[in-house]
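Here the structure comes first, spelled out in structure tokens, and everything after it is commentary.
Every protein chain of the complex appears in place save one, which is left out.
Here the chain labels run A, B, C, D and E in written order, and each chain numbers its own residues starting at 1.
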Amino acid sequence: MNGADTAWILTSTALVLFMTLPGLALFYAGLVRAQNVLSVLMNCFAIAATVSVVWLVVAYSIAFGEGNAWWGGLGTSFLSGVGLDTIRADTTLPETLFFMFQMTFAIITPALIVGAYVERIHFAFVVAFSLVWVVIVYAPVVHWVWGGGFLSEMGLIDFAGGVVVHVTAGVSALVLAIMLGKRRGFPNEIQPPHNPGMVMIGASMLWIGWFGFNAGSALAADGAAGMAMTVTHISAAAGVIAWSAMELMKYRKASLVGAVTGMVAGLATITPASGSVGPIGGLVLGLAGGIVCFTITQFVKQRLKIDDSLDVFAVHGIGGALGTLLAAIFVSAALGGAGLAEGMDTGSQLGVQALGVVVVAIWSGVLTFVIATVLKMFVPFRVKLETEVQGLDLAMHGERGYHNL
Amino acid sequence: MNGADTAWILTSTALVLFMTLPGLALFYAGLVRAQNVLSVLMNCFAIAATVSVVWLVVAYSIAFGEGNAWWGGLGTSFLSGVGLDTIRADTTLPETLFFMFQMTFAIITPALIVGAYVERIHFAFVVAFSLVWVVIVYAPVVHWVWGGGFLSEMGLIDFAGGVVVHVTAGVSALVLAIMLGKRRGFPNEIQPPHNPGMVMIGASMLWIGWFGFNAGSALAADGAAGMAMTVTHISAAAGVIAWSAMELMKYRKASLVGAVTGMVAGLATITPASGSVGPIGGLVLGLAGGIVCFTITQFVKQRLKIDDSLDVFAVHGIGGALGTLLAAIFVSAALGGAGLAEGMDTGSQLGVQALGVVVVAIWSGVLTFVIATVLKMFVPFRVKLETEVQGLDLAMHGERGYHNL
Amino acid sequence: MNGADTAWILTSTALVLFMTLPGLALFYAGLVRAQNVLSVLMNCFAIAATVSVVWLVVAYSIAFGEGNAWWGGLGTSFLSGVGLDTIRADTTLPETLFFMFQMTFAIITPALIVGAYVERIHFAFVVAFSLVWVVIVYAPVVHWVWGGGFLSEMGLIDFAGGVVVHVTAGVSALVLAIMLGKRRGFPNEIQPPHNPGMVMIGASMLWIGWFGFNAGSALAADGAAGMAMTVTHISAAAGVIAWSAMELMKYRKASLVGAVTGMVAGLATITPASGSVGPIGGLVLGLAGGIVCFTITQFVKQRLKIDDSLDVFAVHGIGGALGTLLAAIFVSAALGGAGLAEGMDTGSQLGVQALGVVVVAIWSGVLTFVIATVLKMFVPFRVKLETEVQGLDLAMHGERGYHNL
Amino acid sequence: MKFIVAIIKPHKLDDVREALATVGIEGMTASEVKGYGRQKGQTEIYRGAEYQVNFVPKMKIEIACDDGVADRAVEAIRNAANTEKIGDGKIFVLNLENAVRVRTGETGASAL
Amino acid sequence: MKFIVAIIKPHKLDDVREALATVGIEGMTASEVKGYGRQKGQTEIYRGAEYQVNFVPKMKIEIACDDGVADRAVEAIRNAANTEKIGDGKIFVLNLENAVRVRTGETGASAL
Partner (left out) sequence: MKFIVAIIKPHKLDDVREALATVGIEGMTASEVKGYGRQKGQTEIYRGAEYQVNFVPKMKIEIACDDGVADRAVEAIRNAANTEKIGDGKIFVLNLENAVRVRTGETGASAL
């Protein structure tokens, strides 16, 4: 065990949990109507609590157990065999800590999907779906990429979860949004975010927390962590600049919500590449992420008329996929990257990256469709129109977000 | 000195201060009326500032000075004798850092009591009481349990403060609530929380900060810290699930404020045991904490009709005591725990735990009564009815929480 | 490279960025009218993003490149020559991490200036000015003091930026405020802060983050970091007490905004001295900072009638300068400090400190005047009166802070 | 002239606005209010206790109009705001003696 | 019918609501308003400066009722809202020409 690495990952675990509680929760809650603010916060909070238990019971084992190329088996359920002094293989960390650090990823990934179905979904479905999804969709993908499964065998570059986190969440979000249908009034009479300041607070926490997400994925306190933090930060900044520039060109105004959305786009894009590229790579990926996600956001909502309400697919799915592909290019030492693994050239690496994205996208999309189709036979899927109109807070949770009378 | 341990405790100190500022402050402020939001924030902020100075001047010395079985004496007042290179005995940390880490506990403990007297107490009393309380009630108990005093001699298990923090605060809160009397309109016309979202933000910060509180109490970046973080997190999650389940059974709705209250219950319960139990223990303690605290909350308010306004006793006092007792059981290696100290069996350990709880509860209750009785001769205790009706913000602090006109 | 030091500075980097995003942004945004809340948040967010890129492109090199006594040259632009394993000279840290840690200072310094021009400045000017200012004003001063430039040669004590951060920002703020002119209605019809709770949240984040700012400036996880954290915290607490005491004497009420402003004053004052003084020094500097800044705040606004809207000069400029001077006194071992550098006596040290403050103040003031004078020929400086009346959020950013209809 | 005060369900505001346009009314003033009546508020829960909320959120619309269109305006509001559920609201008609447009000083119907 | 507008202290809302029930009035509309009058607002302090707040928070209650109960309604409000302190508020009585229940279309007194 290495104490310094342990100290940094203890911190990173706190940072990544902070991304969801309250970071992502606020980011999403500020974007909806005032009558739904609590339901969004509650979705994220309930996912965090229930997924944590499922992670202990079975999901961690499926993701990181011995197992085979496809899954990790059930041998490590309830952390059986893991004690105070157990060190996680191939790391310098106590396994309990590795378990915790990875848990924070398992929490935020289904929480990202919340953005697709806000303001109209039934709370019971949110919890049921998230739990099943983490076990069936997420945990196996983790095993393929980080648990020694077949994608890692093939040499897929996904340092901190472009595929594992953002593609899985983004594609699943798109499928759910289509199945659930549009919010009343979408797209023309949708109200603007009820509290952009809340969105910015959440976004800032996501930015800070992402240091734990990406630099923490080095699993050590060393130069790799330092470089990961650097490219992550530069990419976030570039994403802000790119998105704001697009808005300025289109409306001669740069909005706060736009700026923070560009930040998320830049961060989602750099995530898979944050262990491979250099500062220049971070700059380019951030700019690319901002511009591409801005374009897709409008395409999905205005052309396809799909109410992926908070743009989970356009920002996370596309950003994560884009970064996974670009990693193959900017990993090259010539562009300041860490260099290709031996035996790989840019073409072959790009092939592996593309394969990883496609396989995981299909896996996530198909299984999400199956899970939701089955679940909605047993659990209410969408709320009544009247409830949707009044807002979910009072109807689902017996509370109101703002009391001034 | 060990750099890695130092790095983690520097971080933990920031995390635990973050629990109070702004974590606990927001958690409490969101629960009151909009006209009292600033007074609650100010109570917590003023306590943090003034207690810090008192800690330097005398309280740290009483808690951690050489002294005897009962108190630490005054030898370390103003950190005299402590320099850049002084290492805290029995640790690998600079003593200045140990002083800071412990200070954050001394800040949050009286701040927890704020929940008992909101919306009707006079600000001057809050400050005066908190300072005296930290010196007379809190510091000696710290010495007994963590400073080499008689309870540590007896082998009391209280890793991070179930007795030291939660029982002292909970019992003192109950006594103050009784002495101060009910808020106008209690219990029937009490208004629901003016901003549950603010409560959730604070709760999330408490969750994150609690990693510093419990895992930091390992005073090292090692497997013990990893395990403490794990059981702490699992217990919080279980607390959320338990409380929400109770609400669902009773009202067919799970509220956000309920979920986060369950989280606090789970965290308060695991705190004393977080150095002794394993993941299963964490799960059980969290569930137990959620269910028991839910029940006691209603008993205190609806049966006893005591206006412990934000349920400090029911959640912290009971949770901390429950966890202290259960620690004796789940410490056993058979249940995945660290194992009993030699010479101890479950029965004898349970005896020590019970003794610790009872002694500290009596000490806190009696002295709180004495301190408040004396202080209110010199400092205004409760505000005028008209001030209470208008709200404390404008009357006490010359400010209003929300300006939109 | 030292892993423990690296772990702590990774954390500190996150903490200092957290000071700006969202700490300072919220601190400032809560102080303005509800119609300008987003513009303030956007100013801070846009500064963070754009300055980050400029820091990579050129400013870091000017500040920390080899260079000469006056600037660091352009050799390290785009971090050229810095790889995964490059260690920053005179530290035990990866240079990428040192780059990131210092970047967070480069972000918050221009963001501090935001307080001078809120509610009436044009967004385009904010971005343009901040970028030019970081390159021309800030980066060279960093080189003089921390990059081996002439002020460090002379033995100036500025551990964490009393001169580098607070004097540069404070003086520049004052100059900009004068050039920009008063807000409509200043000083008599200015509205009180629209959300003091938001101010307190931001202030709490500043307090926590300042641990990374000052204790992080030790660039190591050791006793120096522990002592820096201790004196920083004590000074913040003392600042709160001093400011609140002044208010109590004057109005018989202590306000929340006053308390948190005292905290900032205490923190700005200790910043330059946080590597030199002991706990007593921290206590005295905090009290001095609170009292002096309280007095100057009123002098600037009520006597000089300068609308330095959020008191950047009075709190940061004066606090930073005061602390820089007092450092010369409380550094002495007799007062619990680290002791004077050999060859220095209190008088000579005081001379160096005074010189540093004066030189940097003049440099910042004159150049800010020049930059603003030139920039306003090309970029709109102040918004139209109607926009100012309606608020900047809708006009500049096409958004509104609070939607309830 | 008449001064019409309508209390409606908040989400009906846009429908009512559009309905009024069809009868030629292009101006109105809306505000958030809390209503008490037959429709009871939902209960809120807080830490194991239930609270009855007496007042429910409503939208108030005030319209000044010429006597001639008043009846059609009332009818338009009624149809647009009606959901056939308790709590749909009320329409009150008061007499308006005079109206002035601040900008021009026009008075009477021409000020509307 | 009458249209009664009462400006009261916010915390008196529930008392007034109950008082009105005793005279048979089961419906009303309330809203938060800011009042200016003899009662002066408290001063606010901000960084060493004091600000006079001109407007104080009040609650406005609007009640449509039959002519017959109007006087009793006014009396009920007065008694319930009275604290014998400056700023207790005012009650204004206007004439109400017509009332319509959106849901049913009932008009006049039966719409209340």
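A few comments on the model shown:
As a convention for this text, contacts are C-beta pairs under 8 Å (C-beta built on N, C-alpha and C of every residue); 3 or more make two chains touch, one makes a residue touch a chain.
Small disclaimer: the values here were computed from a predicted structure and weren't measured.
Contact with the undisplayed chain is limited, among A:5, A:95, A:119 or A:247, to A:247.
Among E:13, E:45, E:65 or E:81, the one in contact with the hidden chain is E:81.
Residues of subunit C in touch with the missing chain: 189, 389-390, 394-395, 398-400, 405.
In the full complex, subunit E touches the omitted chain through residues 2, 5-8, 31-38, 54-55, 58, 60, 74, 77-78, 81-86, 88-95.
Although one chain is not displayed, subunit D still touches it through residues 3, 14, 17, 26-31, 62, 64, 94-103, 105, 111-112.
Just so it is clear, only the chains that are shown with their structure count from here on.
Between subunit D and subunit E, the least number of touch steps comes to 1. Most remote from subunit B, judged by the distance between CA-atom centroids, is D.
Centroids built from CA atoms put subunit C at 33 Å from subunit B.
Shared interface positions of subunit C, i.e. residues touching 2 or more other chains, are given as 2-4, 7-8, 11, 191-193, 221, 251, 253, 255, 257, 402, 404. Of all residues in subunit E, those touching 2 or more other chains are 14, 30, 44-46, 50, listed in ascending order.
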